[in-house]
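Note that this complex is displayed minus one protein chain, with the remaining chains in position.
Labels run A, B and C following the written order; every chain starts at residue 1.
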Amino acid sequence: MPELFGIPITGANIAFFVLALIILLSGVTVLMMDKLMHMAVALGGVFLGVAGIFILLGADFVGIVQIMIYAGAITILMVFALMLTQNGDETRTAQPHPTRTWLTLIFTVVFVGIIVIVLRSVQWPVSQNAIEPFTQPTVNLIAQALYHTYMIPFELVSLLLTAALVGAVLIARKEEE
Amino acid sequence: MGDVLLLLVLIPVLAAILTLFLPAGSKSLIRGVALVGTIIPTLFAVVAYASFGHNTTGFQDVFSTTWFTINNAFSGTPLAIQFGFAVDGISMPLVLLVGVVSVLAVIRNFAIDTRVKAHYFWMLLLIAGLYGAFAAADMFSFFFFLEATLVATYFLIAIWGNERRQYAATKFLIYRGFASVVMLAGLIGLAYSFASQLQATTISLVVPYEPNYLTLSLTQMASVVGHVNLPAATQGGLFLVFLLAVLIEEAFVPFHTWLADTHEQSDTGTNMLIGGVLMKIGLYALIRFAVTFLPQGLHEYGTLVAVLGVISILYGALVALASRDWRRLIAFSSISHMGLVLLAIGSMQAIGLQGAVFMLVSSGLLTALMFFTVGAQADRTKTFTIGELGGLSRPLPVLSGVMLVAALGLVGLPGLSGFVSEFTLFVGSFARFPALSIVATIGMILAALYLLFAMQRTTFGPQKPEYAGLKDARAIEYIPMVVLIALVIWIGVFPSILGDVVHGTVQAIAARIGG
Amino acid sequence: MALQPFLTLAAILFGIGLFGALTKRNIIIVLISLELMLNAANINLVAFSHFLQTPNIAGQVFSLFTIVIGAAEVAVGLAILLAFFRAKNSADVKDVNLMKW
Partner (left out) sequence: MSTSFLSFQTLWSLMGPELVLAIAAFIIMLYELIVTGDAKKAVAPWLSVIASIGALIFAMSRIGTTVTTGVSVAVVDDFGSIFAILLLISTILVLLFAIAMKKRQSLPYEYSYLVLFATVGAMVLATATDLITLYVGLELLSITTYVLVALYRKSPRSSEGGLKYLIMGSIASATILYGMSFLFGISGSTDLSTITVVMQTSFTNFPGLAYLSLALIVVGIGVKISAVPFHLWTADVYEGAPTPVTAYLAVVSKAAVFALLIRLTYMAFGAEVHMWYGVIGWIAVITMIVGNFGALAQKNVKRLLAYSSIGNAGYMLIPFAVSGLVKTTSSFTQGLSSLLFYLFAYAFMTIGAFAIYAVVASHEQSDEVDAFAGLYKRNPWLAGTMALFLLALAGMPLTGGFVGKLMIFIAAFNAGQYWLGVVLFATSVVAFYYYFSILRAMFMTEPKSDSKSMHTPAVMHIVIVLCAVGILWLGIFPTTLSGVLGNLHWFA
């Protein structure tokens, strides 16, 4: 198998690196861009890239949900919100405090660095080459888990969605004078 | 007889609650309730004194009831939080002191006319707290009543004080609050070390002791104290904790700044209670907890205690010498006299400890008398500043005379209580710290200097014209003066009225500390 | 394929999200950053679900819950923002400074 820097060049690996690149570049772009449309595209890129990662990991159902909810609904919602609340195309109207930004940046880099170091130090007790770990389609498994083991949280989520929905409507509606 | 001590606390509290239900306008009625609510406990205190058994060295008149329990507080055994009251030779004189000063302070503050109801409410709570703190036979009860005095005194200063009362009250609260916290840490720490030591030894089976090791009850601890030898390091550490608490509590150097502010800003009756009684609690606690239960700690740090005492004696005297305000002068004089008590405790002699208890009582009576006469003068002259007074012996012969007696008492004139106290105290301290004691006597010379100097400026000299028409003591003012002077002379002439009570207990403690 | 690259990717994405959430002044971008953090956690969950010694679907289920909750969070966030926008006529975090941060 051909290798690059000691990593075997397989379809999965190539896919991972492409997706990772898309996610991280888009992620940075979301935070850095001035133009609204660029940001919207980048946001979609992150969410779609994550969906790709899910599918790569064999979680096709979760991937599809990710595309529908995040890449679809939330991105659109965010773009609408941005357009509604912004006069013009600029998203960056005020510069944050530079010192605080730099301190946060250093803090974040150190934080991520520690996590990565910890991760690299771990010998994972994992099944290394299980490309298809689940014998059944994941949808079946998820459905079974949801309706058996995770029935209670499933019902709680319905409460949560009701509360969020009612709350959002309650707060966002116009005054009835 | 145990219920007598409970009544000492209960009656003022009930009287305080009763005042809440009286109409604010009927001031005489409120004053009457307050007076009755303090006289009855005083009578009970006298009853307790009269029936005091001179043959036992331990606690008498024990009353104890469990308030609540904290489960699994130590090694799976519960801790019973109790209300326990008892007196021994050390607390009995101080309970009497509360009895005397509280009645006189209540009478004195008949003069207060603003928010009378609230005033006597807090004053009665303060008196209950003072009784409780001295009569407590349980470390929790002691802390409980100490906190009660804290809140009550805060309100008394902050509402009825002078111009800078808020500042003084807050300062009082924070300093005494910290002292209470350190004290609590010491008390609980003592109880825990005691419990672990008790668990390590097996004697718990032979003594009449609750099955649980951890206790805050002094009577229970006293019953096994002979069998429990705490490690020297523990004793030393705990002793320092108690010492720190007492230094803050008693306004010793370097924590001395709050007392003068407190006295300067408080009204006269409150000053009598603070200076006469409240300021004795700390040293009482040092003897009651640290000296009794931590003899090795005292051995290790006795010299430190004595040195700190001498520093406060001299510093207090020097600042008193420079004071321009009578109340600040008395405050620093009191710090100076309390330094003597520290010196006596450091000396670890039975006779010294006896002198220390005498000094607490004597200084309490004399300080109260001093504040009373100074306050009575200021009622007439509208000033406490020594420099503005002068020639008062002519318009106010009685008040000036009483003041002179109080000052002579503080100076240590033979025949008055101050002399007996200082004499016994020095007898003890010379035995162990001759050099330090000689230095301490300088403080006594300074006391004579600042008191007589201030007296001379106030009462003698040319009479200022604006003070010409002042009226001397009214009938009601004779009560505190006569009572206090009578007691000061009585103790001075017949020291045995206190000595018989104190002697046994002090001997027992001294035997334990091996002095 | 191995587990570590996925976890590393997630860690970096979490970091980007955290940085955005803590520094950005535009509240909508802050909300987006929060979603990035949730996405990072989801990558972790799904990756673990896949690579565990005994693969467990629970990770995927967990990530589904997270996605749904994230959407609810965004909805509430935008609703509050809308209310705030009505009151202040701005969607910029620099106006969210009536009180000291």
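The rule is simple: contacts are C-beta pairs under 8 Å (C-beta built on N, C-alpha and C of every residue); 3 or more make two chains touch, one makes a residue touch a chain.
Keep in mind it's a predicted model, so treat the numbers as computed, not measured.
Novice: Give the labels of the shown chains that the missing chain contacts, considering the complete complex.
Specialist: Per the contact definition above, the missing chain touches A, B, C.
Novice: Considering the complete complex, identify which of B:26, B:166 or B:496 is in touch with the unshown chain.
Specialist: Result: among the candidates, B:166 touches the missing chain.
Novice: Which of these, B:174, B:232, B:322 or B:511, touches the one chain of the complex that we don't see?
Specialist: In the full complex, the listed residue that touches the missing chain is B:174.
Novice: May I ask you to list the residues on chain A that touch the chain which is not drawn?
Specialist: Touching the chain left out of view, chain A contributes residues 114-115, 117-119, 121-122, 144, 147-153, 156-157, 159-160, 162-164, 166-168, 170-171, 175.
Novice: May I ask you to list the residues on chain B that touch the chain which is not drawn?
Specialist: For chain B, the residues touching the absent chain are 67-76, 78-79, 81, 118, 143-144, 147-148, 151, 154-155, 158-159, 166, 170, 173-174, 177-178, 180-182, 184-185, 188-189, 192.
Novice: Please give every residue of chain C in contact with the chain that is not shown.
Specialist: Contacting residues on chain C, toward the hidden partner: 7, 14, 17-18, 21-22, 27, 30-31, 34, 37-38, 40-41, 44-45, 48, 52-54, 56, 58-59, 61-62, 65-66, 69, 72-73, 76-77, 79-81, 83-84, 86-88, 96, 98-101.
Simple rule for what comes next: only the chains that are shown with their structure count from here on.
Novice: Take the average of all CA coordinates in chain B, do the same for chain C, and state the distance between these two points in whole angstrom.
Specialist: So the centre of chain B lies 64 Å away from the centre of chain C.
Novice: How many angstrom lie between the centres of chain A and chain B, each centre taken as the mean Cα position?
Specialist: Each chain reduced to its C-alpha mean, chain A and chain B end up 70 Å apart.
Novice: Between chain A and chain C, tell me the centre distance in angstrom, where each centre is the average of that chain's C-alpha atoms.
Specialist: Between these chains, centre-to-centre, one finds 7 Å.
Novice: Hey, what residues on chain A touch two or more of the other chains?
Specialist: Within chain A, no residue touches at least two other chains.
Novice: For chain C, write out the residues touching at least two other chains, lowest number first.
Specialist: Not one residue in chain C touches at least two other chains.
Novice: Where on chain C does chain A make contact in their complex?
Specialist: Within the complex, chain C contacts chain A at residues 1-9, 11-20, 22-26, 28-29, 31-33, 35-36, 39, 42-43, 46-47, 49-53, 55, 57-58, 60-61, 63-65, 67-76, 78-83, 85, 90-94.
Novice: Touching chain C in the complex: which residues of chain A?
Specialist: Residues 10, 12-13, 16, 20, 23-24, 27-28, 30-31, 43, 46-47, 50, 53-54, 56-59, 61-62, 65-66, 69-70, 73-74, 77-78, 81-82, 85-86, 91-94, 96, 100-101, 104-105, 108-109, 111-112, 115-116, 119-120, 124-128, 130-131, 133-134, 138, 141-142, 145-146, 149-150, 153, 157, 160-161, 164-165, 167-169, 171-172.
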